[in-house]
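Could you have a look at this structure, given as structure tokens, before my questions?
What you see is the complex with one protein chain gone and the rest in place.
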Amino acid sequence: MTEPLIELSGVSKRFRFFQLEDVALRLEAGQILGFVGPNGAGKSTTIRILMGMIQADRGSVRVLGHAMPAEQAAAKRDIGYVAEDMRLYSGTTLAWHMDLVASIYPGWDPKYAELLLRRFNLHAAQPIKALSHGERVKATLLLALARRPRLLLLDEPTTGLDPVARHEILGELMDVVRDDRRGILFSSHNTQDVEQISDQITFIDRGRIIDASEKEQFLDRWRRLSLDVPPGATPPSFPGVVGVSASGRIAVVTTRAYSAELEAAYAAAGMKVHDVQRMTLEEIFVANVMSNRREEER
Amino acid sequence: MSGSVFNRLVLKDLYLVRWMIAGALVAGVGAVALMPVNRVATYVGGVSLVCVLIVLNIFLVMTTVAQERKDKVLVFILSLPISTRQYLVAKITANLIAFVVPWLVLSLLTIAVIDRTPLPNGVLPFWVTLLGYLLAYNCVLLAIAVATDSTGWQATGITAGNISVNFFIPFMLSRPSIAAHAEAAAAVWTPEVFIVLAVETAIAIVALSAAIAYRARDPDLV
Partner (left out) sequence: MHSLLISHADPRPMYLQIMEQIRHRIAVGDWPAGQELPSIRALAADLQVSVITIKRAYLELERDGVIVTRQGKGSFVSDTADLSTRLRRVELDTHLDAAAAIGRQLGMSAEELAARLRQILREKDGHDR
């Protein structure tokens, strides 16, 4: 049983207007973890903590078996980090950066770098100043991917990219996990990408982890039930039900713990289930966050 | 392994400021060349030399430290396999090399010019303390930029430093041990001169060490 690539537990960090509270994350080798949350939820901060760029007030942070930030230099030898707000030196070219990275990392694969240049439609001689947003993201991704690091930490890698670029990037990311010793953690609020390639999904909102599970479990367990109800009646909130909305004779129940027994329970309460719908990850995400916020306000 | 990352970072910074170093050398050599021409030229050349070194200092620090932070390139650099402390030391090393090389060349040139030309050698101790002052000033400004992200503090440092040079020069020139021999053909090295040099060295070392210690304590550079 190999060691997890990432092991975060009980991590808390207080800022002036925001705090991370008791964050836990775990990424096994060979897996992709989608880290999903609204803007300002704490995704970037958590990833910076993983990189040793920010020190947590409390909790344990282990990446590739190294304690962070104490052993950050050793850990970063095998981590590729790409962040939305990361910039390159504007007075230079992409080739200059490729040389810099290649001189530092023995794992740099020049052939793969060439391939990525073609695939991402970039030119090494391009001045950084002249890169568009999408090209810059692809360039920083290239610098990270061509080293073939064991762990990739990606902060919103597809945000603001056109569909073609997204497709290319997802392809390269999936290529990474052909090797079952490597892994990826990527944060996104593009739930379609997360739904497509993630093995594990963790939801974060307002500095707290609100849910974490295998992707298939999320897709299996969340459902929207349409019920035929007597006029004016409200369906009971059985365990696992996170939202109920009724109007006239129809009610919609959102549940995170769907089972045949649930349908039977409603039938027994005189409410016929006339439709059961699966939910996309986006719908699950929104419902999860909303219900969690309502809980907190109570 | 990490030794080579360190070297790469230093070389990277030197590469990015190569034109500044070259420019300072050219301008500085020009300034020093002026000095033996006539009395006015000595003054102009001397002041120009001081200006060149101060401007070089400010540009170096602002480019390598503050700009990097502002441009968010810092995040890219910190994603490399180094610790916060290594980053700070590499930054300081690069800056020192970038300043000291032209400073040393110009200092030696100044001393050589004063010695080989009709310019009175008695003015040498003054120049040596002034050049030492500029080096110490460089270290202090560098230390401030490393220790704090606040452009307010950096601006204060630059302003205070500039103003202080204007006080240092008349102060040193008015020192009896200097004033007495300023026009003399031979340099007179009094203990006072060495004390001043020692103080300048101490300030430089203390400022930089304090800056590293202070910043390394709080690893959140971003």
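We just call them A and B in the order they show up, numbering each chain from 1.
In the analysis below, contacts are C-beta pairs under 8 Å (C-beta built on N, C-alpha and C of every residue); 3 or more make two chains touch, one makes a residue touch a chain.
Since we're looking at a predicted model, the values are computed, not measured.
Partners of the chain left out, restricted to shown chains and counted across the full complex, are A. Check A:22, A:85, A:114 or A:220 against the missing chain and you find that the one touching it is A:220. In the complete assembly, the contact with the undisplayed chain comes from A:196, out of A:12, A:103, A:126 or A:196.
Considering A:31, A:188 or A:288, the position touching the chain not shown turns out to be A:31 (whole complex). In the full complex, chain A contacts the hidden chain through residues 30-32, 167, 170-171, 174-175, 177-180, 192, 196-200, 214-216, 219-220, 223, 258, 260, 263, 273, 275-278.
As a working rule, only the chains that are shown with their structure count from here on.
Here the CA centre of chain A is 47 Å from the CA centre of chain B.
Residues of chain B touching chain A in their complex: 1-2, 4-5, 8, 12, 16, 71-73, 75-76, 78-84, 86, 219-222.
Across the complex, chain A meets chain B through its residues 48, 51-55, 69, 72-77, 79, 81, 83, 85-92, 100, 103-105, 140.
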